[in-house]
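One protein chain omitted, others in place.
Then we have chain A:
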Amino acid sequence: MRISGLLLLILLASCKNETNGNQDVETNEEIEITMLPDLEVYDFEGLKPLLKTASDSVYVINFWATWCAPCIKEMPYFEAINKNYKDKKVVVTLVSLDFPKKYDSHLKPFIRDNNIKSRVVVLNDADSNTWIPEIHPDWSGAIPATLIYNKHKRAFYEQPFTYKELETELQKFLN
């Protein structure tokens, strides 16, 4: 452990040396542009508290990944719901199923570049046969998939949404 700490120090020091020649202003700008968001990564046990509530809010949980084209297509609708229904106690959470090796190369840049405002969490739990039926008995495991729930009821959708369709389903939880 100590050795790796030492290695890190040496690496950091050598990085610093390399950038010594650059102008300070330029370096600062570069850091700002490339800064990536932190991720909340959970296994299924960690995700579970996000799947039920005792509060009066309505929760919209969307399962997605950066490589899933229909997920990316519908994402703006979830973002819009999150924005338009914020004061109606609707909370959107985007649960990414991206592979860990893609977090830095794909997921974090995606969140940053698309300026995602909804809460993003990552589910990293390989034993999907155990947790898929726990999220919903009807889920085959295909994404996109969406769970909408409040303290009284829940509904599951293994399908992509349009904004209108999503809003229609959400309304059933608001009346």
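In this text, a residue touches a chain if its C-beta (ideal position, glycine included) is under 8 Å from a C-beta of that chain, and two chains touch if they have at least 3 such contacts; residues count from 1.
Just so it is clear, contacts and distances are computed from a predicted model.
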| item | value |
| --- | --- |
| Per UniProt, the name of the complex member that is left out, chosen from "Branched-chain amino acid transport system ATP-binding protein", "Pectinesterase", "ABC transporter permease" or "Thioredoxin family protein" | "Thioredoxin family protein" |
| Full-complex contact with the absent chain, from A:L39, A:V58, A:I81 or A:L97 | A:L97 |
| Residue, one of A:D38, A:D56, A:D113 or A:D127, that touches the chain absent here | A:D127 |
| Sites on chain A contacted by the missing partner chain, in the whole complex | 65, 67-70, 97, 99-100, 126-129, 132-133, 138-144, 158-160 |
